Each structure stands twice: as C-alpha cells, then as structure tokens.
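With one protein chain removed, the remaining protein chains of the complex are shown where they sit.
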Amino acid sequence: QSSVTLFGIVDATYAYGKGEGVGGSKKSQLTNSGYNSSRLGFRGTEDLGGGMSASFWLEAGVNNDNGAGSATNTNNQATGGAVAGIGGGQGLTFNRRSTVSLAGGWGELRLGRDYTPQFFNLTVFDPFGTNGVGTTQTLNSIGSAGAQPTGVVVVPTAVRASNSIGYFLPGNIGGFYGQAQYYMGENNDNSTLTVGTVTRNTKSDGTGGGFRVGYAAGPFNVAFSMSKTNYAFGDVEQNNVGGQWDFGFAKLMGQYSFDSIGTATAGDVDGKGWLIGGLIPVGAGEIRLSYSTYEYDIGTKPEIKKFAIGYVHNLSKRTALYTTYARLDNSGGASQALNGATTAANTKSDGFDIGIRHSF
Amino acid sequence: QSSVTLFGIVDATYAYGKGEGVGGSKKSQLTNSGYNSSRLGFRGTEDLGGGMSASFWLEAGVNNDNGAGSATNTNNQATGGAVAGIGGGQGLTFNRRSTVSLAGGWGELRLGRDYTPQFFNLTVFDPFGTNGVGTTQTLNSIGSAGAQPTGVVVVPTAVRASNSIGYFLPGNIGGFYGQAQYYMGENNDNSTLTVGTVTRNTKSDGTGGGFRVGYAAGPFNVAFSMSKTNYAFGDVEQNNVGGQWDFGFAKLMGQYSFDSIGTATAGDVDGKGWLIGGLIPVGAGEIRLSYSTYEYDIGTKPEIKKFAIGYVHNLSKRTALYTTYARLDNSGGASQALNGATTAANTKSDGFDIGIRHSF
Partner (left out) sequence: QSSVTLFGIVDATYAYGKGEGVGGSKKSQLTNSGYNSSRLGFRGTEDLGGGMSASFWLEAGVNNDNGAGSATNTNNQATGGAVAGIGGGQGLTFNRRSTVSLAGGWGELRLGRDYTPQFFNLTVFDPFGTNGVGTTQTLNSIGSAGAQPTGVVVVPTAVRASNSIGYFLPGNIGGFYGQAQYYMGENNDNSTLTVGTVTRNTKSDGTGGGFRVGYAAGPFNVAFSMSKTNYAFGDVEQNNVGGQWDFGFAKLMGQYSFDSIGTATAGDVDGKGWLIGGLIPVGAGEIRLSYSTYEYDIGTKPEIKKFAIGYVHNLSKRTALYTTYARLDNSGGASQALNGATTAANTKSDGFDIGIRHSF
C-alpha cells in the first residue's frame, strides 16, 4: 500500500587476534562487520504537503557469521541490555535505530532509539569508522565490555540511546549543522539502588542528553559535542571534537575526546583520547591509516595506543574487499587485546581482518 | 517471485503516569503504541482459481522506543510466555499474528497464532481501541500482568492464542458475521502439575476455544462472544457483548464483559466490566471519550473505574498526532495505576499520552 525501502549490509570477515605474556592467547574467527556494520532495515518517507514529511526507520543489527541478532538496551542502563548466555537464542532487534520523525523547514523531530550526538565525531572523523580491528581507541575504551579499568563500566549511551527525543537543524543554514537529544531511563521516581551499604534514588538513571554542532565548507569539516547521562552511582560525561581536511590526494582526520565516567567507589574518572589519521585514494580503492590513544586518570593510569593500516578495494559501489592490520600497546596496567584475543597487562596485541562488504 | 506486502506502524508516545499514597510514584516514558500498536508485517494472497485463495500473514510487534521485539506465547499457558529479565535481548517474534489460510465461498480456514474471538468486542467497541492510557478497563484488568487481585492470573488467551484452527463466515450473508476458533495447549496427555499438595493432570491446559457472532447494518453494529480455556487449576471463561450506533455527528459505543477466572486456591472468580463511550468527528480529527469499569467478585471486591478523554489529529491517512488523558479510581483494595506508575490501594491514578502514529 505504500513504498517501503528494504536495505542492508552483509559484511563477513576473517579476523585474527594475538596477545602476549601470561594468559595471552590467539583467536581465529569468521566474524562480521569488519568494514561496515551488518544490518537489515526498513524505512520510508511520506510527503505530508506544505514542506512537511513523516518518516520511519527500523534497522536491525545482523551477525551474519552465525545468523544471530543483536540485543538492544531498553533503558540506557545496565539492566536494560543484553542477556548473559543467550548465545544462539539472541533474536533480531531494531537495536541500530528505530525511529519515527516529523520534518519540515524548521528541521526534524525524531523519536525512539537512535545514535547519540556524542557518538558521531568518533565515527565520522575516524578513517576506519567504528568497525573492525582498526577503529579509534576511544570507542574501544569506553564502549566495549571488558575493556575498562576495574570499576569503570561500559557507557550504555556511548553510541545509541533508547527512549530519545531528538531535534536536527535543517540542512540549509550555510554550512552549519547540529542536533540535540534528550533520552529517558524511565525509572519510577521512587526507585532506589543499594551498592554496599549506600542506598540512592535512581529515578534519573539512564536519563540524559547531548548536543553536537558543526560546520562544513568545501574541504573543511569540524564538529563539537557534549553530553551527560545520569546514574546515581556515577554520572557519565562524554565530550569530543573532531575535524577533517580533504586535500584531494588525501583526507586528513583528527579527533579529541575528554570524558568523565563516575564510578560507584572510585569517584569520577577522567578519560582522554585522541586520533590522527587519513584516507588516501588509490585507483578503485583507498588506503586507511590511523594512530589513536586513550588514557584513564585512575590508579596507574592505564593507557592504550593503537596503530592501524588498511586497504579497501571496491569491486562496485555496493561490494568491496578489504583488509586491516592493527597493533595495540598497553601500559599503566592496561590489558586490551584485538579481535577477541587476550593479553597480559602492559604487553602488545596485534590482529588483522580480511573480508567482503556487500550492501543492498 | 511473488507479491508480498510489507506493512507496519511506528507509533511513539510520551507517556506520563502518577500514583498516590504510600508507595505511589510517578513515571515518564518515551514509549510506543499509544494510538495504534507498533508492528512490522509481511502478508500476501495467492489466487487458486475457482473462487479459492491461499494467504499468509506474519506480523511482529515492535517496541520502537527502544528497538526490542515482543515475546509470543507458544502454548497458551504461563510456561510458554515471555522470559523474565530478557530486557534488550528480546528479539522480534510474529507474536501479533502468524497464519496461513485457505478461503473460498464457504468462508476462511485459518491456522496458526491469531486473535481470539473473545477479544474483538473489547477493541472494536472501545473508542480507544486497546491502545494507550485510555483503553477499556476490562482489558487492563484481565490481560495485563500485575493488574489482577492476588491469586488471579493473567489470561494468556485474552487477546490471542497460538496453535489455533479458526473458521470465519464468508462476508456476504446479509450483515451477519461470525467466527469460531479452537486452540491447543499441546501438553502430553500424561502431563501433571502439582500446586501445594494437589497434583492434577494438565493435558488440556491452554486448550480451549470460542466464537463470536454479530450483525451490522447501516449505522448499527452488535456482536456477542463466548469462550473457555482449560487449566487444571482453574478454567477461564471470557464472554462479552458490544455494540455501536453511528449518529453521524458522533459514534456511540458500549460493551459488557462477564468473565470467570479459576484460581488455584480461591475457586472460580467472577469478573464483570462495562464501557460506554464515543467518537466525535471534528474537522481532520476526532474527540474520543470513554468511561469503563471492572470488578472482581473476590475478597473485598476490588473495583477500578476509568475515565478517559482524547483527541486525534490526522495529518494524512497514514500519519496522526494524538493525546489522551485518563484517570483511574481504585476501590475494594485495588491498586492499579496508569502508564507504569504505582499507587496505594483505594487511591486514584492519572496519566496522559502525547504522540505520533505513522503507518506504512
């Protein structure tokens, strides 16, 4: 009865990771999303007349190496996330985006689950986007389970938020662009949580917001973002700035993150990261390069430095072959490893991806 | 290779609820389905010749505020329902409808998961359908988790049943319409359940059936429905009658429910509810009004009365803005609250929705 666009990406990659030292291990996988995130989506737009339109967007993450779906997070809190041990039982959810919008000359109002404003600089100004072994260390440090120092939790709103009300500026305001978002944790106002012997009211847990403003002109693009999400045992502030300059023979990118992650017992922990990298077109492909780092101001100041190099070869607009190599250097007690391997504290880890990305 | 219709609804709403007294709380949400139930579906029909056709219908509920799917119930029993604590891990199921049909001049035979006949009067003759803060109190009382008096369980077949065989009368019999349905719980015939010290055979648990007959002519429409579902520890009988008269300037609706819900220890509990309401067209929109009530004949006879008023403004056939306000009045020990709030027994609760419904 109406026009729905069915779209998606199926990206499969062989991924290898290796760690060092006591407890270090290797891992081989046929996994997904090494270049772009695998997905299946449905979207459409209705013209309402008078410059107004309504639209919807339902987009599910797909683990095409094994057919499983991906969990979403219903309340921007740890309690609303994935179920431990669900394995092959994890069905499809529209975890990547599920929104309905009204748009007009005044901009766009968007309701539902969507990217947070504080995420975009991390992916837009990263030569590797946020996929695969080469992605910016900032995202690996704050958004990945198991990567944080003791007591520092994964930030549920580092990439997306549920129950959000977002506003986007219209596209025609002289190179300026921007958005703001408010999201709700949806707890009852008499909710409490007890950690140890301390009980606190958690009515605002998972509630927060952020904004992003930018300016793009010719070869130049720069943007700034700030955000705060409330948790009774430690608010999270995620802030960043990023930019790029397109020299034609190469595109230079950089980003800087300055975050503050509250913890239940260690107070607010500051985190700082930066990235510098670039994309170099070569015939039907491009070379990708980046160096990124992230450090937590806690204890022995765990720090991770990452170098990544890769090449993408486009067989068509929709289909590409790619490979990436990356190497991590842990210090200050950090023990991150690449591609699912494990490594001892203060050692190195390296890994590579080789895969195919097909979009439809 | 064949024509499949992809269809759906994305309905997002800001929902606020407030309770009173000791334990009373407030809650704010960006939730879904305030006007129509959010969904994604696939359906199609094949002409078999000779007036015969085959068709399928697969329709999934979508929680578009957070991207999660909705659980189905596989066996019309508590054991076949949603998993506690699955949160953001709940994937899409075709919980709303998953059927295959054969149809001809003799009517339609439909197999699979579908609405039960006993549900339709509750939604067709309710100005608020069965969505949002204003829906009929009968459905809130018998079909919603946590709303029942102690010992009275949610009825798994109040709205839909799995493993069903349904028959629908053809559409051309002089204003008469009707359907009958049989559904199976699928237990082995030597299954047993022990509650306390009592062990009973549960081979028929979740097995049952119902019918609905009606007559529509000009402005007039009336229908009657009866059903029974077997449970070793308490059969459920759900019965109702409803009707409407379209006066042109307004559509008047009414319904009456008389149910019997068996309990493990308190015997059969009678429940009675009624609703009176109407729809008043106003330009591109309509005003919605209803008063409904439900009472259980158990203990102190918990009773809930609800008043609701709302307005829907159509931006197009597919897109509408809406708002609804409702107020509950608990007595006899009841303590229901609206939109996820909590309230003390015998107090009031109010709440409102404001949202957008977009269909495709």
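So that you can tell them apart, the chains are marked A and B in the order they are listed, and the count of residues begins at 1 in each.
Heads up, the rule we're going with is that contacts are C-beta pairs under 8 Å (C-beta built on N, C-alpha and C of every residue); 3 or more make two chains touch, one makes a residue touch a chain.
Bear in mind the structure is a predicted one, so any value in this text is a computation, not a measurement.
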Selected from B:100, B:198, B:217 or B:282 as touching the chain missing from the view: B:100
Touching the absent chain when the full complex is considered, from B:17, B:69 or B:262: B:69
Residues from chain B at the interface with the omitted partner, ascending: 1-2, 4, 6, 42, 44, 46, 48-49, 52, 54-56, 58, 60, 69, 71-75, 79-83, 86, 90-100, 102, 111-113, 162-165, 183-184, 186-191
Where the unshown chain meets chain A, residue by residue: 5-8, 10-12, 14, 23, 25-31, 40, 62-69, 83, 85-93, 315-316, 318-319, 340-342, 355-356, 358-360
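Criterion: only the chains that are shown with their structure count from here on.
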Centre-to-centre distance between chain B and chain A (centres being mean Cα positions), rounded to whole Å: 38
